[in-house]
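Every protein chain of the complex appears in place save one, which is left out.
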Amino acid sequence: MHHFPVRIYYEDTDHSGRVYHANYLKYFERAREHVLGAEELVRLYREEGYGFVVYKVEMSFREGAIFGDELDIRSEVRRESDWRIRFLQNVWRPGGTQAAVEGIVELVCVDRDHRLVKLPESIRSRF
Amino acid sequence: MHHFPVRIYYEDTDHSGRVYHANYLKYFERAREHVLGAEELVRLYREEGYGFVVYKVEMSFREGAIFGDELDIRSEVRRESDWRIRFLQNVWRPGGTQAAVEGIVELVCVDRDHRLVKLPESIRSRF
Amino acid sequence: MHHFPVRIYYEDTDHSGRVYHANYLKYFERAREHVLGAEELVRLYREEGYGFVVYKVEMSFREGAIFGDELDIRSEVRRESDWRIRFLQNVWRPGGTQAAVEGIVELVCVDRDHRLVKLPESIRSRF
Partner (left out) sequence: MHHFPVRIYYEDTDHSGRVYHANYLKYFERAREHVLGAEELVRLYREEGYGFVVYKVEMSFREGAIFGDELDIRSEVRRESDWRIRFLQNVWRPGGTQAAVEGIVELVCVDRDHRLVKLPESIRSRF
């Protein structure tokens, strides 16, 4: 289980007073970069032209985060095949007894021309 | 079937050259407001304190939109119960032969204190 | 004077109930694309590798827009030199007697390698 903290600023909320629903996908992405290794992702992108692309998303929302919250993004990762990797990612509010938001995000890898490629060896060997 | 156009600007894309995945949820939301009736949504919010909240999301991504695209957001809506309404929402690129992105978004309604309430009569009577 | 309409959705607001201040820069950019000609901008980018880059911004805020507003973005443009173009851009709320937000945005042009180039002839000849 990987933990990643996200602080909620004005930019994250909408006029309902809660975090705008699409923003949780941003927090999931930030957390994934730390799970996969930000250095390695930058290297793969700059040197080899490989990027990760979201292929599938499922989210369910139980409770909305608010301004000032320090969220805990909890991620578990499983490689589904040589081509696809799957993250279970949940949002926990401070003092929460259950996840406020639950998500599943599946990624594939593409090259500079946006053609599907196998997951890079450096990723496959670790997950 | 409801159609809503979305133009892709710099703000919508990321450094991969495609639209950032979370942004499709914004386009879906803009389209839903026009399906439900923007005037009525504003009235419900200002006068009665009712707001719609995303409860569930599913998305699958087949192709990424790019800068300059004029997307067609196609929405179908079905009321699931007195409490829940469900949108099938797809993204079509110009000249596309299939949807670039497919989504399902379920909404519920809450009052000023973020408590779950029945869908407002003005919505229930129309869907 | 060029007019461009912007509708305010949930995504645009923050928990103060008003539009998040940075978002006005997005509306200014959308309006500029229509002033300069979206087709031509896309052509310049895809065929010649030219892109416009913001070089300077000034904004002052008098009043905040809210959910449901249909804003009028008013733009005036003046070419400052062969290298630099300047937009006066204001935000008007429905029924407003003065601009809610006033802005000045200066742009320069860069090539694919992010090197400064002269404004393209197709732009220079029109402004």
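First chain written, first letter: the chains are A, B and C, and each begins at residue 1.
Criterion: a residue touches a chain if its C-beta (ideal position, glycine included) is under 8 Å from a C-beta of that chain, and two chains touch if they have at least 3 such contacts.
Just so you know, these numbers come straight off a predicted model, no measurement behind them.
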- In the complete assembly, which of B:F4, B:Y20, B:Y50 or B:W92 touches the absent chain? B:Y20
- In the full complex, which bits of chain A touch the chain not displayed? Write them out. 7, 9-11, 26, 29-30, 33, 38, 41-42, 45-46, 67-68
- Message: In the complete complex, the non-displayed chain touches which residues of chain B?
- Response: 10-11, 13-18, 20, 22, 66-67
- If the missing chain were put back, which residues of chain C would it touch? 16-18, 21-23, 25-26, 29, 51, 53-61, 64, 114
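Throughout what follows, only the chains that are shown with their structure count from here on.
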- Query: Cα centroid separation between chain A and chain C, in whole Å?
  - Reply: 31
- Query: chain B to chain C: how many Å between their CA centres?
  - Reply: 26
- Query: Counting only residues that touch at least 2 other chains, which ones in chain C make the list?
  - Reply: 10-11, 67
